[in-house]
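For reference, the structure discussed in these notes is given below.
Complex shown without one protein chain; remaining protein chains in place.
Let's turn to subunit A:
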Amino acid sequence: MAFNFTAFTYIVALIGDAFLIFFAIFHVIAFDELKTDYKNPIDQCNSLNPLVLPEYLLHIFLNLLFLFCGEWFSLCINIPLIAYHIWRYKNRPVMSGPGLYDPTTVLKTDTLSRNMREGWIKLAVYLISFFYYIYGMVYSLIST
């Protein structure tokens, strides 16, 4: 039982992951609001766009920690998501500010449903990894 760097990493990852889950929930709610006409897409994009980069950065930061402490498995399960984030951001519409969502296209049914799906899938991924991080934390705490 020792509090080492790995355990620290997992604890940070847990906290970070809780934030990511919130991001994902917010994302899903926001798009649902769009779908049901509650919000103006301009406002909605203005509130969503600033959150995109922090989410990505937080996720990458957690994985950097895994990298440093040699948690290869944890890293591996996250790499696809990182790749997706990078790809997604590279292909974002032309816009001057940070963010992904363009108010003029966000209401297209395709875009809308894709974003919804993305939100749900990410929520699931974060939730699963949340439990995995708990396991990892406990494991690292008791293994030594």
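Assume contacts are C-beta pairs under 8 Å (C-beta built on N, C-alpha and C of every residue); 3 or more make two chains touch, one makes a residue touch a chain; residues count from 1.
The rule is short, and it goes like this: contacts and distances are computed from a predicted model.
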Chain not present in the shown complex, as UniProt names it (candidates "Protein transport protein Sec24A", "WGS project CCBQ000000000 data, contig 00107", "PHOSPHATIDYLINOSITOL GLYCAN-RELATED" or "RNA polymerase II transcription factor B subunit 3"): "Protein transport protein Sec24A"
Option from A:Ile29, A:Leu57, A:Met95 or A:Ile142 whose C-beta touches the chain left out: A:Met95
Residue ranges of subunit A at the interface with the undisplayed chain: 34-35, 37, 40-42, 93-96, 102-104, 107-110, 112
